[in-house]
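Here's a slice of the assembly, chains where they normally sit.
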């Protein structure tokens, strides 16, 4: 019937992400060293307090150094006024590339970016736009990431984990732009592959309020709706408040938790049996792909539209690969390194 | 009769001495209640131009309330009327309206802001006048300096008020009021009214004399003065007429000519009280209880003094002469002081090692002069205030015996005639004098070995004062040593066995026996200030 | 000794918030018939708000003594993070870690005291500054990352074991309130705190060592905030370097709301507990109704302003003793 066919499709889809990621070249090989010579890139993270972003930038510095691209981080506390200062600095010091990494909407600091563009600095984003988004006109190129794809994985996983009978509480932060395609695709996929699955409650909490609101809201949701058997905090840092909520409600193990980002402490939750699934990406891979993509744009080559860093599912069967305690970069294999080196001509 | 405002009012200033039927201030049927309690009940009186009008009454009889109504601070109950220079003024007065009409105030607590400068306080009204677009600081400073100079006050306009001595502060408030009344008269061209709410307790005798001189100069120009004081002799000296309040009601009005001391007291208290005749002393000798050697601080030169067991030692002098420091130094309440202390036959110890806690431990007690800031906490209950240094006593078996505390507080309240005697009330719900009773009860109840008092009857009415004196005398006969610092010669003469007179930070006279009278003490104070006061009219105002 | 009629209003004021709480519960019971009024639901709520309750209790000690401690949120975060770093990363046994964390709380209190009492810097300034300092230290020691995997015994001690179905966490907060109640109301120390807060000079002249009392209050507050951090780490099972600061404003709100009940006009421990759980009930109920979470912000703010306003109306709008 329809339900079992959907479940089969979902299972097949999940299996795809359980396989070890393979490297797919994002474009033609090019002489990266020649291209990068004398070029500078300023990477502005959403906040330097975010270890995920900091990890990517640290690795970008290493990857850039391989070909001679100078990568610098603009340290900030997540305040837009500080982003503005970073952009102005890049403009003044004639950087070649401003890299807005994961979370700074170019629209938030548009006036300064426009000035930078006029001064000849290329503004690029990475790990921010979903392919479905319209890129801000000041942006020269964007290495998109498939947030929508993440949504579909989460939906299929929920279906598989409950054998087609998921009653879901989903925790979201609507003010973060990627949330929108992620949730939309999640719903679409769920409808397509799991006719009996339901979203019981959608809990929207602003990032700054995670600490004070998620726990109570999840507790209340599972108390008010005992039929809930899956909780999906779409960003895995939320799960530090979801897990205790389930523990208090006595639902640990009974309610499944699936999430996205691959943050180490959440991978540890899986090892401890507190959470069930986390979709991860290799930071180092992201770093390489970002350097690759931005260099191509800076040198007038065709820039890939996406980061092309594959998603990888961790669950209790493979979480040990991430290390104990888990690390950011472990478990994804390193096929990409050789791949990029070859592409850049630096073997 | 209500005159329209455009009706020409004859200006008394232009016709000094002429009989003028029009009162400057006319109050009729003024009432004010706080919650259920009536602070004022149908009070009516007139103040004529050029008149000094005394306002007398026991503590809590409503004098300050009346002043505050005129200042626009309190809104009176409906029904009263107020006429100023013939102009009917609608009640309640808006803030600042009294000033616009030509009234100036010295409030009971002076109305200064301690953390701001002399200049800002002195020129407060000018600096905050509406509709002015620009403050000319140079002009303001010049005006302030001129005013200070005119009144012989040698203080820096940039100095913060909290660095001034109490005398300087009192004079500052008075100077401000007189400045304002001059300014107001210049604008309105009509007689003004200065309201002085107990301005004298802070002032030395010469300050009082200077104040009275100012008052007379103001009245000569046709303005009037309302003068509030508990010192009946002062009132007799300066006022032309007297209105007496009792429990918020008018208990009478007198012309000075008809007034005698006894009559006034009778009107205030409601019964006649024989004047204290001074304690028969001089023959008594007391074994020394506490000896202070080289006691000194910023205001006080090293001084030696002692108090006997069962003796009441008075300390006085002109304010600023250092006598008022002694109780605080003996209690270890001020830092930066030095000296040595010996108690009976005990070892001599350093004053700097003495803290209030250690002093209490030794059986000392201090009743400070500043009731709100140092003595009691207005927002806490009477019972908490009463047993503050004693709380440990009610901690038995690991529990505070709150019930026992309240019971004992009620007993104590009865003994000291605290009204209303409800220990759960906040201290702020009591009148000033009643609050003082609570605080005196606090210390007397502990039967301290040495009781240190600073102005113990400040703001306390005649009747209550007698009760307090009686309690002190009784305690002394039972062996309590008492040191009482006060500027009131009359009070010292009445209760003390011996009085030390201070001048410029030193003990300059010791009065015992026959000389221990109000006149004797006042004279000693004047003599002590002698030579300097000839050369400079206000020597104490440093 | 005539009792004035207003005394009825005062009596009513004492229990008003309790009544409102009961009404709130009744309302939600009506709206969510099956799942709201349910011991499981309440027991979870009691446990999960225990760290917040402890934090609010920490605040009222210096508030009573007349000082502000804005740093309790940062202290909570620093404690929880230290537990994570020492216990998870450095593998130190949890027992030692807790001792160190509480001593650290004491150290924070003494640091505050140095500036507030010795140098006479306003408490608002010092604790504002130390909030920033501690946030920096937290980022330094944790590398700004959440640390999971805190010793299970701490988690069990906080939310594992239960009494009457309520996890122990709640009883720790209750015990703290009980001890504070005893100190505030039945020990001379409580009276001393109050006098120090309402009239410093008066307290000093009556033999109270004002500075010691203030130092004590600041230290107790910091230690209690550290304890709240321990409880927070126990309830979450992890230490997160950011969220603690967000508990600051709610804790102040609960302290002020609590001062309208039980002993109106004074910060008091039972009132604070009632306030915390009244707000928690409202938020839980609204969440269970599936109402968007912005409503809970409005509820928090509205409840605070309304409660204090009504309390003011009861006392004839006279100047308030708190704040």
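Order as written gives the chain letters A, B and C; numbering starts at 1 within each chain.
Here is the rule we use: a residue touches a chain if its C-beta (ideal position, glycine included) is under 8 Å from a C-beta of that chain, and two chains touch if they have at least 3 such contacts.
Please read these numbers as outputs of a predicted model, since none were measured by experiment.
Counting across the entire structure file, list how many copies of each shown chain there are.
Formula for all protein chains in this file: A x1, B x1, C x2.
Methods note: only the chains that are shown with their structure count from here on.
How are the chains arranged in terms of who touches whom: line, ring, star, complete or other?
line
State the pair of chains with the top count of C-beta pairs in contact.
The chain pair sharing the largest number of C-beta contacts is A-C.
Can you tell me which chain is nearest the middle of the complex, judged by mean CA position?
Checking distances from each chain centre to the full centroid gives C.
How many Å are there between the centre of chain A and the centre of chain C, using C-alpha atoms for each centre?
Distance between chain centres, rounded to whole Å: 37 Å.
Need the CA-centroid distance for the pair chain A / chain B, whole Å please.
Computed from C-alpha means, the inter-chain centre distance equals 75 Å.
Just curious, how far off is chain C from chain B if you go by their C-alpha centres, in Å?
Measuring from centre to centre gives 45 Å for this pair.
Taking each residue of chain C in turn, which ones touch at least two of the other chains?
None at all.
Would you please write down the residue numbers of chain A that are in contact with two or more other chains?
Counting only residues that touch two or more other chains, chain A contributes none.
Across the complex, what residues on chain B touch chain C?
35-36, 331, 333, 355-357, 359-361, 366, 368, 373-380, 384, 388-389, 391-392, 394-395, 398-400, 402, 421-422
What residues of chain C sit close enough to touch chain A in their complex?
32, 35-36, 38, 40-41, 44-45, 47-48, 88, 139, 143-149, 155, 159, 167, 235-238, 240-244, 246-247, 250, 280, 283-284, 287-290, 292-293, 296
Please give the residue numbers of chain A that touch chain C in the complex, ascending.
48-51, 54, 201, 203-205, 208-213, 215-217, 219-221, 223-226, 237, 240-241, 243-245, 247-250, 263-266, 268-269, 272, 274, 325
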